[in-house]
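And now, chain A:
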Amino acid sequence: MSRTIELTTEAAKFAALLQAWGLQPFMIESSPDSRSAAGAVRFGAAAVRAAAFFAFWLMIGGNDLLGLPVGLATAVAASFVSLRLMPPGRAKIRPLSLLALTARFARQSVISGLEVAWRAFDPRLPLNPGFIAYPLRIAPGGGRSAFCAFSSLLPGTLPTGTDAGDALLVHCLDVSRPVSADLAAEESLFMRALGYD
Partner candidate 1 sequence: MITAATLSGLTGAILVGLGLYGLIADPRPLRKILAFNILGSGVFLVFGIIARRGAAAGFPADPVPQAMVITGIVVAFAASALAIAILLRLVSETGRASLRPDTPGAAQTPGD
Partner candidate 2 sequence: MNALGAVDLGLALLVLAIAGWTIAAREAFAAIVGYVAYGLLLSIVWARLFAVDVAMTEAAIGGGVTGVLLISAAARLRQAQTAEDERPTLPLRLMAAALSALAAIALGAVILSLPEPGPSLAPLAAKNLAATGVGNPITAVLIAFRSFDTLLEKVVLLLAIIGVWSLAPDRYWGGAPIAPRAARPVGALTFLAQLVAPIGVVVGVHMVWVGADEPGGAFQGGAILAAMWMIVMMARLSEAPPVGAPWLRAALVAGPAVFLIAGASGAVTSGAFFALPQAFAKPLILIIEAFMTLSIAVTLPMLVAGPPRRAPL
């Protein structure tokens, strides 16, 4: 009996480790039922993040052989800092949806960037600024912050924090544009790409 339990925990551990290494870079699903599995998740997240930071070191450091041990130690330290500040969450990345999100981001950036540029250059200064309240579906926490940061990069919309409820107060240069619909489309895509749905 006890042996079976042991095996199950081991299996959960292994599965969590595999998941962490293979499919879900950066953030991974935590399983609250087993403490050791949670530990494995943590270890897995640490390993994935350390690998990411080491890759970053290689990128900025280039091909300096002597620096590799230093880079490795730094990557471990950075992933320790990262885990302290941001414990492994329940997000998981879906590469295809992420690609779609990136494509939409690029297209929207250029389109609305051109639009803001046109408004700036137009002698009549055609602005219709104001706030709209957009009810957020994504739960409070890291995912919501990430989405707010994402939407604040798109020209035309500027999240200014939430009101008393869960509505995001967005400042727009032109309130007559379909801002809410755009935001809803982006939020769906964002939630799918990062596994918040």
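The candidate set was assembled so that all candidates are chains of the complex that A comes from, given by their letters.
We adopt the following convention: a residue touches a chain if its C-beta (ideal position, glycine included) is under 8 Å from a C-beta of that chain, and two chains touch if they have at least 3 such contacts; residues count from 1.
The model shown is predicted, which means the values in this text are computed figures rather than measured ones.
Enquirer: State which numbered option touches chain A in this complex: 1 or 2.
Expert: 2
Enquirer: Could you pull out which chain A residues touch candidate 2 in their complex?
Expert: Listed in rising order, the residues of chain A that touch candidate 2 are 49, 53, 56-57, 60-61, 64, 67, 70-71, 74-75, 77-79, 81-82, 85-86, 140, 142, 144-146, 148-149, 152, 161.
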